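Written below as structure tokens is the structure these notes are about.
Omission of a single protein chain aside, the complex is shown with its protein chains in their original locations.
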Amino acid sequence: MVINFRRFVIVLTVVWLGLFVLVPHVLVLLTSVMSPDPQHLAVWPLTLNSWGRLLEPLYAEVFWHSLWLSTLTTAICLLLGYPFAYIVAKLPGVWRGLLLFLMIVPFWTNSLIRTYAIKLILGNKGLVNSLLLASGLVDEPVQLLYTPFAVIFGLVYVLLPFMVLPLVSSFGKLDGTLLEAAHDLGAGFWQRFRLIIVPLTMPGIIAGSLMVFLPAMGMFYVADLLGGAKNLLLGNIIKNQFLVVRDWPFGAAFSVALIGIMAVLLWLYFLANRRINRAGGLDDESF
Amino acid sequence: MTRSPILTLSNISKRFASQEVLSDFNLTIQDGEFFTILGPSGCGKTTVLRLIAGFEQPNEGQILLNGDDIARIPAEKRPFNTVFQSYALFPHLTVFDNVAFGLKMAGVDVQDIAVRVADALAIVRLSEFATRKPHQLSGGQKQRVAIARAVVNRPKILLLDESLSALDYKLRQQMQLELKQLQRQLGITFVYVTHDQEEALSMSDRILVMHNGQAQQVGTPREIYESPRNLFVAQFIGEINVFDGEIVQALGEYQYEASINGVVREIRCDHRFAVGDKVHVMLRPEDLRIDCRPDVAERKGFPGIVLERSYTGQTLNSHIELENGQTLMAHEFFDEDDPDFDYSINQKVGVDWVPGWEHVIPAERSGKA
Partner (left out) sequence: MMKVFKWSFIAAIFAYLYLPIAILVINSFNVSKYGYEWKGFTLNWYAKLWENEALAQAFLNSLLIATLAATAATLIGTLMALALYRYRFPLKATSSGLLFIVMMSPDIVLAITFLVIFIALGIQLGFWSLLIAHITFCLPFVVITVYAQLKGFDQYLLEAAQDLGASESRIFRLIIFPLVFPAIVAGWLLSFTLSLDDVIISSFVTGPSFEILPIRVFSMVKVGVSPEVNVLATLLLALSLLLVTFSTLLLRRKH
């Protein structure tokens, strides 16, 4: 039998993505409005109970704290990543390739192990405290580990490359003659930055923020290793509900809330792209 | 009309990473003229424009605007504006906001901006496109927005960098005409950079021909075309036939007898030569006359045979090989009395020209063309 290549490729695409992406997302949405059951995980009837429980003070507090840590992480990544990406994008091809490659190398040790290394650095006997003590700036170790600072330090560490890569791509597409034109029309550095550079790299800014902000909420192992009991992330709750408490509808409700935030950010991303007449999505090559 | 110099480049040198692009370059542009810098790619013409605009700084030399040195003044502070080759329209701004950009930077009052932008858009006939984004415009429209965005600032000099090269042939011809009219209407000095000699000839008041970072000749289109100062200019602007000759006798001032391919002919020129000087005698294809009378004895001029002929509608273009192996090009207009006039390949002909139509310069190279 001759297999039609074209049909094979199309069926593979549609079936794989349907079965392992579309259906699971629908199922999670469905789970979030089902009733919990320790034996069968999620059962009828449909109910909004889990959604209501999101507002319980205990969970709302973790949610806001998590949101706050993620926001700070995103802001710091942007602050470090934006100038970094600008410099890298302007470098000649060989250098740019090398520096981007060097951003990827740390990934090969697995992010959990790198987070563990940060624990060694920030600990009471760790590198930072050793330096502080040796320099005489402090008399006893500063408590760095198990603070919000440690969590943000770890999140920025793991997620910075995800901010940088879309930004480098955005800066790469920034047409230098547009800046010359603005220059020619009398715009100084800050005006060029505000009126041309920022709007034209907005898709990169939003994509980068999206790829830092949302994952940051989910990085339960960073919170587990560096944050202690007080600095939980949304991911810790979700993991707990799914794998320990086994209240799937409640865990799913949290996930859907996260998807909701993602949808809003994606919408902003497409708006920013449309503003400068790019397609966005997979056609955009932002990544 | 007498004009005064507005911009002078004096003794300019520019190096990029030790590669010298311009050295000891001089140029004077008159107020209100349409000045074109013409040359092949890599000749340094764009560098000259970018030096004037302020995107590059010269390593040595002065750029004088009405006598003041502006070489160290940044681009945004110079009273010049540029129309970029790629137009460089801001993709996230509307046509109106693109045109208004320079005025906003200059802190012009909002109401004045509205009036002046509307005027500029009216001049380029794009009034109804003010709210569009650049990607919703055709190439010609983008071109006009780029022009409006530059002229709205009332620059002392408008710089145009190969601004028509992205348009197709018909549109380019139309824009050439519009640019020329616009320049006359605004009275602004235009400095136009191009590699297209036809564009340069049709639009400019004066042309600078550049090659390898050197100014080859400055002059009106007519001077450049009819009296090229050297071989490069002659061959870059249009097509030309070059005969090698030697002065054999002076007949009077600017009048000599020269031996060309073994035949002694009388030539007129605007140089002084001594007997024995080698010269190039140059003729445009349209200045050659072909004698195709069947009788060899009656035929005038250098004998040759027709290698190839082609019909272009307006002219019959022929390639003719002389007995010494040199190939000539001749363009002849059709004669109304003889609509079927044509040559056959390998036909024996004579090639001649009207005395005085030749252009003579000192020889730059030896040997045959």
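Miscellaneous remarks
Per-chain numbering from 1; labels A and B assigned in written order.
Keep in mind that, in the parts below, a contact is a pair of C-beta atoms (placed from the backbone, for glycine too) under 8 Å apart; a residue touches a chain by one contact, two chains touch by 3 or more.
Note that the structure is a prediction, hence the values are computed from the model and not measured.
Across the whole complex, the hidden chain's contacts among the shown chains comprise A. From the options A:V33, A:A89 or A:L160, the residue with contact to the unseen chain in the full assembly is A:L160.
Within the full complex, the residue among A:V62, A:I238 or A:A272 touching the omitted chain is A:I238. The missing chain lies against chain A, touching residues 5-6, 9-10, 12-14, 16-25, 27-28, 31, 41, 80, 83-84, 87-88, 99, 102-114, 116-121, 125-127, 130, 157, 160, 210-211, 214-215, 217-221, 224-225, 234-235, 238-239, 242-243, 248, 251-252, 255, 258-259, 262, 266, 281-282, 285, 287.
Heads up, the rule we're going with is that only the chains that are shown with their structure count from here on.
Annotation: 57 Å between the Cα-based centres of chain A and chain B. Interface of chain A with chain B (complex): residues 175, 177-178, 180-188, 191, 195-196, 199-200, 275-277. Residues 53-55, 74-77, 80-82, 84, 86, 88-92, 101-102, 105-106, 133-135, 149-150, 153 of chain B touch chain A in their complex.
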